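As you look at this complex, bear in mind that one protein chain is not there, while each of the others sits in place.
Our next item is chain A:
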Amino acid sequence: MTTTTSHVTPTLAATARGLTRVHGRGDAAVSALRGVDLDLPAGRFTAVMGPSGSGKSTLMHCLAGLDTPTSGSVEVAGRALDGMDDTALTLFRREHVGFVFQAFNLLPMLTAGQNIALPLELAGRRLTGAVRERHDLVVDVLGLRDRLSHRPAELSGGQQQRVAIARALVTEPEIVFADEPTGNLDSAASAEVLGFLRRSVRELGQTVVMVTHELDAAAYADDVVVLADGAVRAHLVEPTADQLVAALRGEQVR
């Protein structure tokens, strides 16, 4: 069962209650999530860990409104996602959620600058006033000022992920989901990307939820949620490396 270390937070960025997700039907049915209850605090950098097939990605997709749970409820930024139709979900994502993926993160025909501005453009927001300030801040924090006119193919893997992070942050979303953002990167670039994700939490006050299976990556996070067999095994607040390893091994954590 779930072992949750109590933690007092004034606001929650996302909550899940009794979340289940079954892929396929009949004999081929596979339960990716089996009744997940989870509270993700705002303004924190949370890592979701677990072995392959533990349901990490499915959990993230359900939380982000990309996938519809079989049962249970999800609330993100104070709104219940169940019952929203495709367009409503899209508009919700556009305004409240940012994404960083492992690969294929950028539209190849757009420049870095256009990729970053894309969510604003989709929402019909102009690059003026506060939006412009936010955009410039994000671009500067991520050190992309002199890369804006480059196309993705002209950027290194680490630079591409930085562009993706900038794109995720530019709309000031309530929550940013990162799916194995360092999966394709070497260790130096990984450190750089993780550093930026942490800075965005510390300096810009964002909430970041990152799915990863790398311990090194999880070390950058404030909190770690450990999943196993479609359920939450532990939700650790600022765990030590030993606590984390123990939780991953399946030991009860005190």
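Throughout what follows, a residue touches a chain if its C-beta (ideal position, glycine included) is under 8 Å from a C-beta of that chain, and two chains touch if they have at least 3 such contacts; residues count from 1.
Convention: contacts and distances are computed from a predicted model.
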- request: Among "ABC transporter permease", "Na+/H+ antiporter subunit C", "Anti-sigma factor antagonist" or "Glutamyl-tRNA(Gln) amidotransferase subunit A", go ahead and choose the protein name stored in UniProt for the chain not displayed.
  value: "ABC transporter permease"
Field: Sole contact to the chain not displayed, among A:A80, A:L107, A:L204 or A:A241
entry: A:L107
Sole residue of A:T11, A:S71 or A:T90 that reaches the chain not shown, by the stated touch rule: A:T90
Message: Touching residues of chain A against the unshown chain: what are they?
response: 57, 61, 66-67, 86-87, 90-91, 93-95, 99, 101-105, 107-110, 114, 117-119, 121-123, 167, 171, 179
